[in-house]
Every structure is written in structure tokens, then in C-alpha cells.
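I have a structure here, written as C-alpha cells, and I will follow up with some questions on it.
Incomplete set of chains, arranged as in the complex.
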């Protein structure tokens, strides 16, 4: 899978209005992520909410093997037709990597079928992201855990379907745990949810966090199986009993 | 779990217009299912598409532990507000048993997040529903397989998330297989999809099929765990480090 | 499932030699657990390592619907023939609830196929056992988490197969997390691993911990499906194509 084509999508609103966020991500969170992925040899473009069609035209999605998604303030402003389009592409085989507050995005809720709600607290506390599936390619190159000195807390219950594979579980200093790395299959597509990434912390400059995003892009981009055909199927009895 | 309250929902349109269906189910498929469940000691009511609010008022759903769902011709006529209401109740803990062509219902697609599409053929062929999880309470009281002499074929790929637990796989005479008994958890609710039940065959008079529906009602009605609280969580550090 | 017959098995060696343990469990940990289960209306017996056949004769196992297992110091002293016997009964449908240091028992390792190794630390630290599957009957009657003020720490990686269902994840004060409530199916049998229960703490006097053990006994005791037949199967073609 050389030549994976990634579209890094960002709501990119905090970056316009919040000077704390601007200091950490002067060109936006999408820039931090996309520059890293480019340096790994991937073909990367970015797209943001305020572009026409949120930057996710039919043409762009057709040329996207994996879409990464960060949103927070403006989930409701994402056009339902674009959500339909992304949904369709995931079922056809496009990978989707959902980051942090993207848990509440329309596309993630659509794919999960649940509220995707959770507990949260902004206290700059310590997070440890433990690997619970050491056989998984998304954990490649990591140590036993990733330590992030200051992050927003997300706590259980996280209202998602039980992941097909649970790769990471987070520990938070204040007493909570969270299923932080969750793999799903939907149609021909693969989805990975990855928890960290509050906008006021330099989480997307952390090399281990970026490594996970890279691994997740590679994992969700893996070519799957057959083209799928649905609907009426002619009688095959002659064939079977011949 | 004595006193389980079941609402058997049926689109009930075929029964009004198709004399073949009327012969098999003179009082409707919901009648065949509800009479059986009553005889098992459950508290059963029925509801159909053409009743006000499709028979699924707030009051009815509040008093429903498990909802069973059969629909086919008129999925699109189910009001989105009622779908929202049922969805919310499932996440809160109401069981849902989806039957046969209910795979294409709005509520099942909403909960699955996929197209729920499949292959099909009406050829009156033989189906064998094999038990692949013999530890599961939904298989209680069955033999190794249920044989149905004449059924509609449903074939893979069935576009659903991988079941949390796969209980049954069907064999069809014409050469196809199908994941026929699929368990899911969503929020506090449990969901079971069960394949057989084409309207022109007496499938819902088959005692083993009815046994599975009864088992599924009991399984999805099991009381789960805690009430869920989401949103902001105060700082617990004092508590933790005391 | 009234009349569930439970055998509470305990290595019961710490209780003979360690005065700290004697203070907490003067009649042994098996006594604390079995008295509670009796009070819930179950038919309970106990069995310990130093009895003939470890108290697990063919007759006892035939009359056991669910076996609970606590061991620590003397896993190696458990006779392989008894392990074979318990293994066979689990595959036939007996429930098994493995507690705390029972993770290293021969029977659990046999059923898991892995080393079942983990990290540990005895520091009397705080544990919070969070419910991650609120739909599961093993979480019935609990709050969002169980708090245990002083326990031994168990940390990931826990070398087990990914649970069929993950019900609990523990948070530890010292920085670790652990998959604390793990459901498995093997043959017709159900298995539940539950983490807490270090011998020097009064964990098996905690009403919520006991509630989980009771819930787990009920869940693993649920009658499953068909008797299983293996081996040669005669040609069915005549039957199929008739």
C-alpha cells in the first residue's frame, strides 16, 4: 500500500477564534497532521468545514483512500448530503479515522448507530493510553503505553457499539478509564476511533500520537475483498445440482 | 424475568391485499407471533403501521420491554419521529427483535449504520438454520439445526456490522449461506436479528422458529446495568488522592 | 434458572498460614462467597485443594451448574486429571467463574490458550471497576463503577484472547488499567473472569463485588443450546434433493 491518498479533514474553527489554539497550531490541527503524514510518504490533502462542500466533493472523495476527521464546535453545520456521501464511500471501502471530539460528528454517529456520548472534564490531567492488543498493526512501533502529560479527560460509559477490536484503553489521573482506540468494519470500509487531541494541548505534535494516526491510516487503507452485489439473485439450482 | 412486556409490531399490509398471505396468516403475522408469546406467559400487545403513531406512542414504548419488528413493503412510511422514539428506547434498554425483511427497516438501518442490503430469491427452496453458538440462550431447546422446507433465500454479503455474537447461519438449497441469527448491543439495549419469515410461507407457525423468537425476547429483555450519565464530570482529584 | 447448583472452589492455603488472611476470612474466602450465594437462594457447596480429588469428583461436577475458582500459591498442585475433567465439563456446558489470581490456574490457561500473564503490584491502592457494557446482565444492579479503596493492582498487558464481551475495565491509582470483567464462550460453556479479590483485603465482603459474582453465576448458568454431535455424518444428498 504505497501511495495511500489521505484527506485530512478539520472543522478548523477553534483555530480562527481562540488564541490559545493558534499558539499550539498556528496553521491548524490539519496542518500538523497532514505535514506528518506527508513526511511518511503518503499523498495528503486537507479539507475544512468552510470550504465549498466542506472540501469533500465527489471528486475529492473518489480520490481518497482514507479520510481523517476532527470536529467539535460545528458538527451541526456539516451538510447532511456530504455526510451521506462520506457514509456511502466508507461502505464502498474508504477508510475513516475519527479523532477526539469527532466522536460527536454526524458521520461517526451515523456509522455507529448510537449516541456516541461520553463523560468529559477539562483539567489538564495526565493520560496514559495503554495497548491492550499488542498484535494489532495500529500499535506497531509503540511502547506499552503512550503518556500524555496534559489532556482533556473522556470517561466511560462511551456509548458506542463494542469495538470489533479494542486496541487502546486510556487511564486518567482523575479516576476514569476510556476505550481510546476502537476498530470497526462497516461494509467494505474500516473505521478507527482515536481519543486524544484536545485543541489547546500540543497532542498532535506528539510523535507517538502521530505514529498511531499513521498506523491507523495504513490499517484502514488496506485493500479489502470483493465488490459487493446486492438484490435479486437468479435461481442457481441447475448449477448446483448438475 | 417474569412479566416481560412485549409489543409485536407488524407492517400488516400484505395481509390486507394478498390472498396467499391471508390464507397463511388470516389474522396477520403479528397475531401468530403474539398468540404464541402469550401462551408462554408473556404480556403481549400488538401494533401495526396503520394505527395512529403506528401504535407506538410514548406510553406504549414506556411499557414495552421488548419490541419485535416485521416490515417489508412500506418501510418508508414509518414516521421518522417514531423511529427516533424507538431508537432512543433501545439505547435506554428496550430489547428489539428484528424479523426477516425488517432488515431494511429504518430502525434497523439506524442502529446498524450500514445499508443492511443482501441478496434474495423467491424459489420456495429448503433452508437449514444451523446453530453455531451452542452456548447461547437463544439456542435453548433447539436441535442442531432448524429445517424449513420452503423459504425465500437471503444470501451474503449481508451488509451489517459483524455481530457481537453470531448464533445461527443458514444454508440454502440453491447455493447460498446467510448469517441468520445476529446479536448486538447498543447502549443499554440488546438487539437480535432473525432471518426467516417470508409472508407467503407458514414460517411463523413453525414451533422451532417461534421458540427462537421467544428465546430472543427473553434474551433481549434481560435487565442490564447502570443508568448512564453523560456530559461534564467534576474534578475528582481530591477524592482520588485523599 | 432457579435452583442453580454452584460449587465454590478455593485453594484455601493462605487461610491456613497467614494470620492477616485469617483475620479477614476466618472460615476461608470460599466461605464468604458461598454464604452470600446461599443467601441469594442458590444451591451451593464448597471444595478445596486439599480434599481428595480437590473436592471435584465426577459426581460433584455432574451436579455442578457453575464452578467458581480462586487459586494462587499452588496452581501446580492441581492434578492434571482434575483439570481435564473440569475442562470437559465446561465444554459440555458447566459455567466457570474465575476469580483474581485464578488467572494463572491450569484450567483458565487451558481454556484461554495463552500465558494469562499480567503486571501486578501490592500497594493497597484504590481501584475503580468501570462498567463498559451497560447492557450486560453481569452489570445488573450496579452503579457506573465499583470503588474498592485498597486492592492489589493488576495491569495490562493481560495475555488473554480478546473477550467475547468486555464488561468491566479497572482503573488503578498508580497509573494502570486492566480488563477486569471478561466473558468467553467455549463449547456449550460460558466463562467469566473477574479481577478483584486479593487475599489480604476484605474484597469478598464488598456487596457490589458479591453482586457481580452472583450475576456471573446466573449468566454462566444459563441453559444453552443443542447437544453437540461430532464425527462422521452420513450423506444427506438424497434428503436435500428429494
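So that you can tell them apart, the chains are marked A, B and C in the order they are listed, and the count of residues begins at 1 in each.
In this section, contacts are C-beta pairs under 8 Å (C-beta built on N, C-alpha and C of every residue); 3 or more make two chains touch, one makes a residue touch a chain.
Computed from a predicted structure; not experimentally measured.
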| item | value |
| --- | --- |
| Complete complex - number of sequence copies, 3 represented | 4 |
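What we mean here is this: only the chains that are shown with their structure count from here on.
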| item | value |
| --- | --- |
| Whole-Å gap between the CA centroids of chain A and chain C | 36 |
| Residues of chain A engaged with two or more neighbouring chains | 155, 157, 162, 175-176 |
| Chain B partner contacts - residues on chain C that touch it in the complex | 93, 126, 131, 133-144, 164-165, 173, 185-190, 222-226, 228-229, 240 |
| For the chain A and chain C complex, residues of the former touching the latter | 128, 130-134, 144, 155-158, 162, 165-166, 169-172, 175-177, 179, 241 |
| Chain A-facing residues of chain B, complex | 91, 110-115, 117-121, 123, 125, 153, 155, 157, 159, 161-162, 164, 173-176, 184-187, 226, 228-237, 239-240 |
